[in-house]
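A single protein chain has been omitted from the complex, and every remaining protein chain is retained in its original position.
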Amino acid sequence: MQLRGWGGLVLAIAIVVMVALPLVIKNAFAIDILIRILLFAFIGTAWNLLGGYAKQLSLGHAAFFGLGAYTSTLLQIDLGISPWIGMAAGGVVGMLASLPIGWLCFRLRGPYFAIATIATAQVLMLVFLKFRDFAWGAEGTTIPNFGDAPLMMQFEGKAPYYYIVLGLLAAALAITAWVERSRIGYYLVAIGEDEDAAEAVGINVARVKRNIYMISSFLTALAGTFYTQYIYFIDPQTAFNFSVSIEAALVSIVGGVGTLWGPLIGTVLLETTSALLQSWLGNSIGGVQLTVYSLILMAVILWKPTGIMGYVAEVYARRRARPAKA
Amino acid sequence: MADALVIQNLNKRFGGLRAVQDVSFTVRENETLALIGPNGAGKTTAFNLIMGFHRPDAGSVSAFGREMVGRRPHDVCAHGLARTFQVAKPFGGMTVLDNVMTGAFLHDRSPGAAREKAREAIDFVGLSAREKTAARDLTTIDQRRLEMARALATQPRLLLLDEVMAGLNPAEVDQAVALVGKLSGRGLTIVIVEHLMRAIMALARHIVVLDHGQKIAEGSPKEIVENPEVIRAYLGSGYVRAPAGTAP
Partner (left out) sequence: MAQAVINGLLIGGVYALVSIGVTLIFGVVKIVNFAQGEFVMIGMYISYFLATQFGIDPVVSLLVSMPALFVIGVLVQHFLIRRVLGLNDLPQIFLTFALSLLILNLALMLFTANYRTVHTSYSDEVFHLGGLIVPVAKLIAFVLAMVLSGGLWVFLHTTDLGKAMRAASQNRDVAQLMGINPNRVFAVALGIALALAGAAGSLLMPFYPAYPLVGQVFVLMAFVAVVLGTLGNVIGALIASLLMGVAESLGIQFIGADSGLIVVFVLLLTTLAVRPSGLAGGGRR
């Protein structure tokens, strides 16, 4: 990705716009949509590291989302620890959880890896549903409302939440950009293309997968904490919800797996569609959003599996290949 | 000269099929050994066993004095062994340069240094013009070159080449033979699996013949060509003549 010339200028402008937005937009509903977009772009970018570049198609990232959410909430409610610390702790818990989960799931390839990841997220949900002793069971809990309490990650207006999640997304994008350029980035793409050939050129495939899974799960767990703080509520159904796993993969596929901006672009497309649907049809008819999402996914798979960024890259390559006009 | 590769009593079965049976041979440093045999003889399986893609049921593989059995392929590669695949396995979505860089990264962590080393390997095999081409868009022979460049980028001491000449026209074969010869000139130990007699004769002084997983002959090209077992394996008993007769 070229950071020189036009690309750099566009990026700079975009950053300024993103930072200035909450100062201009005061409508709470609009900010909420923006926060959702940034949050799912963040989760999607985290997923993309493992699923997009290395093509390890996890459908169980909700496991880390939930673990992050529960870690920070437990620390906050049981021990009074600030969610800022709890968020970091949640990240670590997610990261550590990725080790046994990875050990188990990476034994499989392709669709069976996906199924195994689904299973692990579901098992976690069931565990948290069943055992009320340590984490409130099926009813979950609300976060006590302290009003405006920045140290406890609670704010009166929506703008601060916007900036937090914007920061998270920026961090994830920076990490991805760095990974793309570094040795591990090349290794990830190689693994995604052909694991055996990757081994043959000296790539320790198991270790690379393990490492990227740790980064991916750490970031996803942070999202869990954020979301819980944002909605002041947690329960196993929300925290380990399959739709989190789906959307993480979906936005990356639609936007372009294995690209830096793919997840963000995919999220913008899907969330705007979702918001539009909501305003036209309201929330009364269940299943509309996912129906539309699944149609979009099928369309992408059938016509452009490389997603929006893939299409953009093709157009760009075609233009460059065009002979210079006399 | 030291032994680069010592294979002893290598055995592997897949279900009921004995793919490799009690195979032993030694490759000296800087030697070029040809591993030949009819299709299904176990040659590629032998490569897979050497590189660690399969674990042998019994036997040992010792490279440059170190035991390789039980090591994962990436570890074997780190010990100086590299291979090409019979059916090329390029990283299709990556450019030629990026493909070869993945190999170069074994010894050079920084992308800049890896890129330089990669360019050397690409230049060596004659693919410089295609540096920015996506691997999946290459012709078959260029994909073979890419395989070789990628393997070379890992700076191997022993190179396993699996049928690199297959499907090439005579001019291309000459180029490939010259390339392999150059590698040998640089001190590399090479084991090639080949069917093309011309290439084998040009490159190898030491030949091992496998048939149905077993080693049936070993020796110089002249010895092999006159060996009745080899003739029988390739052409059937009808072609075996008395030992005093000339080879077909």
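Think of it as A and B in the order they're written, each chain with its own count starting at 1.
In the analysis below, a residue touches a chain if its C-beta (ideal position, glycine included) is under 8 Å from a C-beta of that chain, and two chains touch if they have at least 3 such contacts.
Fair warning: this is a prediction, and the values are worked out from it, not measured in the lab.
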Which chains here touch the chain that is missing from view? A
Among the options A:55, A:183 or A:209, the absent chain makes contact with A:55
Hey, which of A:111, A:144 or A:157 is the one touching the hidden chain? A:111
Where the unshown chain meets chain A, residue by residue: 55, 57, 59, 104-105, 107-112, 114-116, 119-120, 122-123, 126, 130, 246, 249, 253, 257, 285-291, 293-295, 297-298, 301-302, 305
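Assume only the chains that are shown with their structure count from here on.
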The answer for chain B against chain A in the complex is residues 51, 53, 72-75, 77-78, 82-83, 85, 89-94, 98, 101-103, 105-106, 109-111, 114, 150-151, 153-154
Using the touch rule from the top, collect the residues of chain A that touch chain B in their complex. 181-183, 186-187, 189-190, 192-194, 196-206
